[in-house]
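Note sheet for the following structure.
Heads up, one of the protein chains got dropped from this complex, but the rest are sitting where they should.
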Amino acid sequence: MTESMTGLLYALGSLGAFALCAGIVLAIAQKVFHIEGDPMIDNIDALLPQTQCGQCGYPGCKPYATAVAGAQADVNHCVPGGERTMLQIAALMGVEPKELEEEASAPMLAFVREDECIGCTLCIKACPVDAIIGAPKQYHTVIGDHCTGCTLCVEPCPVDCIDMLVKPELIEHWAWPLPDTKRSQLGHERREQHAGHA
Amino acid sequence: MPAMLRTLARKMGLMAHSFSGGIHPDMHKLSAASAIEDVGISPVLILPMKQHIGSPCSPLVSVGDKVLRGQKIAKSEGYLSVPVHASTSGRVVKIEEHAIAHPSGMGMPSIFIEADGDDLADESLEPLTDWRNVDPTVLRERARMCGLAGLGGAVFPTFIKLVQDKRFPIETVILNGIECEPYLTNDHRLMVEKASDILDGMAIIMHMVGSSSGIIAIEDNKADAAEAMQEALDTKEGMDGVQVKVLPTRYPQGSEKQLIYSLTGREVPAGKLPMHIGVICQNVGTTKALRDAVMLGRPLTERIVTVSGDALPNPANLRVRLGTPIRSLFARQGLEDFSNIQVIHGGPMMGERLRHPDIPVVKSTSGTLALSQNAMQSAHTVESPCIRCGHCSEVCPASLVPNLLADFCRSDQFDKAEDYKLFDCIECGSCSYVCPSNIPLVHYFRYGKGQIALGRREQAFAEASRQRSEGRDERLAQEEAAKAARRSKVRKTHAPKPAAEPETNTLTSATDNTPAATAKPEEKS
Partner (left out) sequence: MTEFALILLSAVLVNNYVLTKFLGICPFLGTSSKVETAIGMSFAVMFVMTLASTASWLVQQYVLIPLELQYLQTIFFILIIASLVQLIEMMIHKTSPVLYQALGIFLPLITTNCAVLGVAILNVQQEQTFLTSALYGGGAAIGFALVLILFAGIRERIDVSPVPAAFKGSPLALITAGMMSLAFMGFSGLVKV
């Protein structure tokens, strides 16, 4: 009777002591390897096109990245990023790729019709990337090289003088398409499957 | 197996160094024996604003202006660029977009000149006959002003290579007379007919880079050119360090890095220029053009063009003014009807397929070919699976693994493709040529390179946008803070009268002290 009691005590004691040691080690490790915030946010943010357009339902790219990293948003909400961005984020997060909800339109540029502009500066305030220049009571104009085509300046304009134009294609930026063979298309389909694996 | 044996033989010193891989296509040098003919001046000349690698030029003339031959009509924008000159005298009739030899089929702003037939030359540039006593930097500026770009087909601005850099002294000047593309014979004929002029140009290059030894490289299928160059070399004075070297014919020996390896046994590292290993390589046509620019004061307004192909009745080598429509050259050689004919700009291995022959001759037009449909490998639209024969790896002159690279490009795994050195590919087309499954390998590589460039551009734009957006957020936050601070001060100044007097004093002192100012609302609340 006493022998089995001591056996039981030994078992419980040694197991408890060992668990306690392991617990202490892990507690120290937690202090050493402590991380501030979620490092995935910056990784996701780096994949986003930074148009700051808000089409994802978040006020900008960084807030959307934060939501995706926290698994509060799906990976398929970035409209201008299109399929490529969606696949990249899905691969990074290790989740299944999802169908895009909206097709991305061709890259756009905002253009201010200067004779109609009244110089109210409302569009300047709306532009998330400071791509519109001008001063009160002066014509405003869009810096084409900086415009992300987010359309956020169109709404606030009281005289509707901002047009969204399709970005002109430059010969220097032209890229070869895939070869026109059946097999090349097959390979292309496999790409999505691949992204799904990752 | 042959590749392995070759490597082994080279390691044991049994074989002279020669670049790895390469192929032996049928050379079809139909026009090798026809002397260079002058085609005269076309009634309208079309000069695109970019005929070189680098940034495009902007026009200096407007519609209605009179221009002279050799007059600068477009100035270069940026360092990697050379100006464009009028190739005959006449009047500018319009400046608008016109088709050029580009796979996209897109146009390029071009200046249209109506020739007046007098062909008056602009003689503002002094001939520098005594160039041996002229400073190399002056000659370099002359090469830039005269619009020289590599006439072998790559059209890299010539002046950039012709530089003396203390860190990279040039030991050897290589004159590239290889012309390894099938059909093309323009360099061949130029060497046979203008050997002495080419040597003058070579002497100028050697003076400019401060080198005393040179190699004239010619393939063994152009024995008459080698003879002519050797003969001219024997009679020229002060060119003792120069020798003619005849190499066994193999494609793509004319590619710069491959040629340098064949001649010197030294490899140009990836991402580096030949000058970094003490070598400079110039095409024979460019060398002749440099001689004309220096010794005659003549800008680049004409070049030799091989017009050939199995569908052309009379293949020929023509001296053509830049801007001449290619259609007129074909018409001169007896081809009017272009149905069932593929027109190629450049050689058959690396050239562009044209949608129509209505494009002008530019600085890169080494030749233009009319090939019948069955001469073209029409089977390339039916791609079969890769059978892993390894033939493409054997012939790759850059020692890459083409089948794997194509697989990565096809499935958009571009980072992997880059790991396998996609950007070391020179797009010579040897792999596509030997592929038994008709896989358009080079096309896949071009697709991959284009997509990678696109991705990088998008990334750079996104990064710039992010910085602007973050800067804006920061600015807004600052403005907000400043506004809050001001508001609190205003409230304090309008606070109960007795306190107003002393408060205003602290206000002026606190304006440049934001932390103190922002702290005030807290006191209030």
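Think of it as A and B in the order they're written, each chain with its own count starting at 1.
Basically, a residue touches a chain if its C-beta (ideal position, glycine included) is under 8 Å from a C-beta of that chain, and two chains touch if they have at least 3 such contacts.
Please read all numbers here as calculations on a predicted model, not as lab measurements.
Contact with the chain not shown here comes from a single listed residue; of B:S196, B:Q413 or B:N438, that residue is B:Q413. Against the chain not displayed here, chain A makes contact via residues 7, 10-11, 14-15, 18-19, 22, 25-26, 29-30, 33-35, 38-40, 43, 92-94, 183, 186-187, 190, 193-194, 197-198.
In the full complex, the hidden chain is touched by chain B at residues 385-386, 404, 407-408, 410-411, 413, 416.
Keep in mind that, in the parts below, only the chains that are shown with their structure count from here on.
Mean C-alpha positions place chain A and chain B at a centre distance of 37 Å. Chain B makes touch with chain A in their complex at residues 56, 102-104, 106-108, 380-385, 407, 410-413, 439-440, 443-444, 446-447, 449-451, 453-454, 457-458, 461-466, 468-469, 471-472.
The residues of chain A lying in touch with chain B in their complex are 45, 48-52, 60-61, 128-131, 146, 148, 169, 171-184, 187-188, 190-191, 194.
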